[in-house]
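Let me begin by presenting the structure, written as structure tokens, before commenting on it.
A single protein chain has been omitted from the complex, and every remaining protein chain is retained in its original position.
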Amino acid sequence: MVRAAVMGGAGYVGGELIRLLLGHPEAEIVAVTSASLAGQRVETAHPNLRGLTELRFSPTDQLGDPEVLLLAVPHREAMVRVPDLLGQAKHIIDLSGDFRLRDAATFARYYGVPHAAPGLLGSFVTGLPERHRAELHSADLISVPGCMATAGILALAPLVPLLRGSVAIDARCGSSGSGATAGPANLHAERSGAMRVFAPTRHRHEAEIAQATGLTVQMSATGVEAVRGVQLLCRAELVPGAGEREVRTAYRQAYRAEPFVRVVATRRGTHRYPEPKILAGSNFCDVGFALEPGTSQIVVIAALDNLVKGGAGNAVQCLNVRLGWPEWFGLEFPGLHPN
Amino acid sequence: MVRAAVMGGAGYVGGELIRLLLGHPEAEIVAVTSASLAGQRVETAHPNLRGLTELRFSPTDQLGDPEVLLLAVPHREAMVRVPDLLGQAKHIIDLSGDFRLRDAATFARYYGVPHAAPGLLGSFVTGLPERHRAELHSADLISVPGCMATAGILALAPLVPLLRGSVAIDARCGSSGSGATAGPANLHAERSGAMRVFAPTRHRHEAEIAQATGLTVQMSATGVEAVRGVQLLCRAELVPGAGEREVRTAYRQAYRAEPFVRVVATRRGTHRYPEPKILAGSNFCDVGFALEPGTSQIVVIAALDNLVKGGAGNAVQCLNVRLGWPEWFGLEFPGLHPN
Amino acid sequence: MVRAAVMGGAGYVGGELIRLLLGHPEAEIVAVTSASLAGQRVETAHPNLRGLTELRFSPTDQLGDPEVLLLAVPHREAMVRVPDLLGQAKHIIDLSGDFRLRDAATFARYYGVPHAAPGLLGSFVTGLPERHRAELHSADLISVPGCMATAGILALAPLVPLLRGSVAIDARCGSSGSGATAGPANLHAERSGAMRVFAPTRHRHEAEIAQATGLTVQMSATGVEAVRGVQLLCRAELVPGAGEREVRTAYRQAYRAEPFVRVVATRRGTHRYPEPKILAGSNFCDVGFALEPGTSQIVVIAALDNLVKGGAGNAVQCLNVRLGWPEWFGLEFPGLHPN
Partner (left out) sequence: MVRAAVMGGAGYVGGELIRLLLGHPEAEIVAVTSASLAGQRVETAHPNLRGLTELRFSPTDQLGDPEVLLLAVPHREAMVRVPDLLGQAKHIIDLSGDFRLRDAATFARYYGVPHAAPGLLGSFVTGLPERHRAELHSADLISVPGCMATAGILALAPLVPLLRGSVAIDARCGSSGSGATAGPANLHAERSGAMRVFAPTRHRHEAEIAQATGLTVQMSATGVEAVRGVQLLCRAELVPGAGEREVRTAYRQAYRAEPFVRVVATRRGTHRYPEPKILAGSNFCDVGFALEPGTSQIVVIAALDNLVKGGAGNAVQCLNVRLGWPEWFGLEFPGLHPN
């Protein structure tokens, strides 16, 4: 059993890391830290785990000598902590936004602060097995992409040779993406049933998609009624000669052997395109598309659970890759229908 | 036009008071106070009022010399403020819980603190026109009942002569009842789709129902997915000889001429019993019932919008009674279907 | 009082027409037809109207000799009926899609059937007062635009001189838009919390927006969790020299005097852009925008209640224009917050 610690375990991503690791056949949780809940049982913050573990939150500096350290601390906090953590665990997997962008200037533009450890930006491998599996086999610093970035990269990257011009992305997301801290904008009475355009432009994850695909990307993000779930609708121009067949081929080549990406564009059934609500709890990213008749435009749709394939599940998949385990260890749950 | 001021206008009940008074043909809003938003436009807190008013929040002590003062400040704050406000407006209508219970000991038991102005408890008339219309014609201190209390009193009071023993009430309510202040329990990700038993026993409104009806009442309260809306399901024992006919007669006698209470117990249609979702924004309280076959039990159901008939609308109706205007002034909106 | 009849009054748009006309100071409902519910009380289908009317549904051919006939029958049915109805009422306002597109070939392409009365296509005036007020003053055949079309036209039309290239629209909508007839895709367990891309391309309303603005439009439509509400996010290119000031000016000139269009793009508050949830029941269309930094792109956002400004309310506003009444007659309700 590999010894794993979760730093920042009281939040939603932290809770999912704990859930997935508790069900993992090769991992053992040695510590879950929380500055605010130290001493309390993990189930106080994560009631779904009642009866499944006796774990208690520990103070942030009690990591239990882990081999793997998963960081689920807030953006801007990770980059301050990482330099001191480098020697404390063989593998560090960061789930914050701090090491996703390789360029310090881009980071500053999207996050509004200078990077605290710019020298480390190049040391992290992007934690997306579908794109970086080979590097992940030996990576010891892994940065898991943002939830919308993961959806966007998986939807667009295989199509890059077929696209031209810029890509417009409309992202919709559930409320868990804004975390477990209460504020006016995620008060239930305000957020329930809303279509809240919280980032009409310049959402941070747009920069990750651009970095990963080389495409020019403009993304808008809207909070809609859901707790979990991200869906991206991307509109782009196909190069001459590219059509349904080329798109299907590109996806097939990219994802035929992938355990967690499914191409969904069907003619029957109620849910014919990627639908986040049936993905809650699962590590799938579903990708689909439709061609705009009479034009060369394509609409690409992607969906995932922001806390799983868009966060904790992806991190566990990276860990599986790094340690040579089957990639689906701990990630077997397929999602629910109806849900 | 009567000059009206709202103290505590940044909250949800305050916002509804402003909405209703803006649409009232005989009232004029002279001030809306907010300690935290003084100087800002009312629409900052209440975006539905954009373009309808130029009002700005004023500091708490700038009341604009009103004839009517509506208090939408939190529980425990009203009882501290009221003694000083007595001379500042001819009519005071308090929407907090502080002057609903006439007995200081009961207040202390349900609110957890001693009453700050026990000498005034007897001076307030209960602001429920269906039960206290005659007194309201001349009342200058009016205390509007709690949202669940209003539903419970309107459902049960006409049946008191037909009931025996205690009444068990199961109340379900939307999230707006807990106000506009964010906290862990009304975070969207926690509250959405929940069935949160926040008061398995001893909800404060139970004491109001008991006081108003003389019945022994045990109430449980659960937050369910809704922003607005309260529904009570009350189970009680009928006296021998009482049946459907007697119940219908009692309701008919009580509510035949009431503009805002409807008896709903139909054989056709999708919504056969009181359903809060079609009452959002309206001042109706719908009341219905079913008899338990083979027993002497009755199930009584009541529904209303907690912010309107359970708060601001009821206050405006009281104002209409007090000033001799038609009771439906400002309260014409019938609710939406579907919604 | 003007005599008004509603044909097809059992559906959701029909129900809203009844609600609005019941509250209208100058209109009187003389008949509401329903093939399936003839003889039953209107409140059987529209429980929010309980106690407000004694109306019963009449058979489809009993129109009660109206001056105004409002058609809320399904698409494809209206075009079959209209020729026979021409003499039966002085004013006909059609809320179906059948007379919105002026070109029969475009109709056939988007609706999948040839038009049954192509000779009448040119006789209808578009029922959008903000764009066709002058014609509406004397129009006797009025065709109310689609819900998303109304939002799109109001958002884009004032900006046409400032835009170039095509416009990509991402539309999100509530479930009431698919009507009161149950089917697999609007079953609650499937639709609740969904982000269902039901029209990745070629939504019918796209053709209306193109027709009204002259722009090339590509629209995708997704059903999200809401009963009422449509929100459009439109992405377009500004011409050189156009910026925030020009956009604000264009909107101001177009909508300064409009009672039902508000420009919403604020720096304070939780809802800074058009949000449909606070518009339920109201006749507002809120329009806002953001500029994409470092590019010439603009993101335009529009929101409305699909059954009101996107249907019944807009029809009543047209009626008010046609008959010379204040445009807000029957349309005073401002919407609720929170909701």
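A, B and C are the chain letters, set down in written order, and residue numbers restart from 1 in every chain.
What we mean here is this: contacts are C-beta pairs under 8 Å (C-beta built on N, C-alpha and C of every residue); 3 or more make two chains touch, one makes a residue touch a chain.
This one's a predicted model, so the numbers in the text were calculated from it and none came from an experiment.
**Q** Please pick, from B:F57, B:Y273 or B:F329, the residue that touches the omitted chain in the full complex.
**A** Of the candidates B:F57, B:Y273 or B:F329, B:Y273 is in touch with the missing chain.
**Q** Just one of A:H46, A:H91 or A:R322 touches the chain that is missing; which is it?
**A** The missing chain is touched by A:H46.
**Q** Out of A:K90, A:H137, A:R252 or A:H337, which is the one that touches the chain we can't see?
**A** Per the contact definition at the top, the residue touching the missing chain is A:H337.
**Q** From the list A:R191, A:R228, A:K309 or A:R322, pick the residue that touches the absent chain.
**A** Once the missing chain is taken into account, the touching residue is A:R228.
**Q** For chain A, which residues lie in contact with the unshown chain of the complex?
**A** Touch set of chain A with respect to the missing chain: 12, 15, 19, 22-23, 40, 43-52, 176, 180, 193, 227-228, 262, 264, 266, 268-271, 275, 278-282, 286, 332-339.
**Q** Which positions on chain C touch the chain that was left off?
**A** 12, 174-176, 180, 182-184, 186-193, 225, 227
**Q** If the missing chain were put back, which residues of chain B would it touch?
**A** 168, 170, 172, 184-185, 187, 189-190, 192-197, 200-202, 218, 220, 222, 224-226, 229, 231, 233, 235, 270-277, 289-293, 295, 297, 299, 301, 303, 338-339
Here, only the chains that are shown with their structure count from here on.
**Q** Specify the chain with the shortest distance from its C-alpha centroid to the centroid of every protein C-alpha atom present.
**A** Closest to the centre of all protein C-alpha atoms: chain C.
**Q** For this structure, I'd like the pair of chains sharing the most C-beta contacts.
**A** By contact count, the leading interface is A-C.
**Q** Need the CA-centroid distance for the pair chain B / chain C, whole Å please.
**A** 34
**Q** Using mean C-alpha positions as chain centres, tell me how far chain A is from chain C in Å, no decimals.
**A** Spacing between the chain centres: roughly 38 Å.
**Q** Starting from the mean Cα coordinates of chain A and chain B, work out the distance between those two points in Å.
**A** One centre to the other, that is 44 Å.
**Q** Where in chain C do residues touch at least two different other chains?
**A** Those would be 193, 270-271, 275, 338-339.
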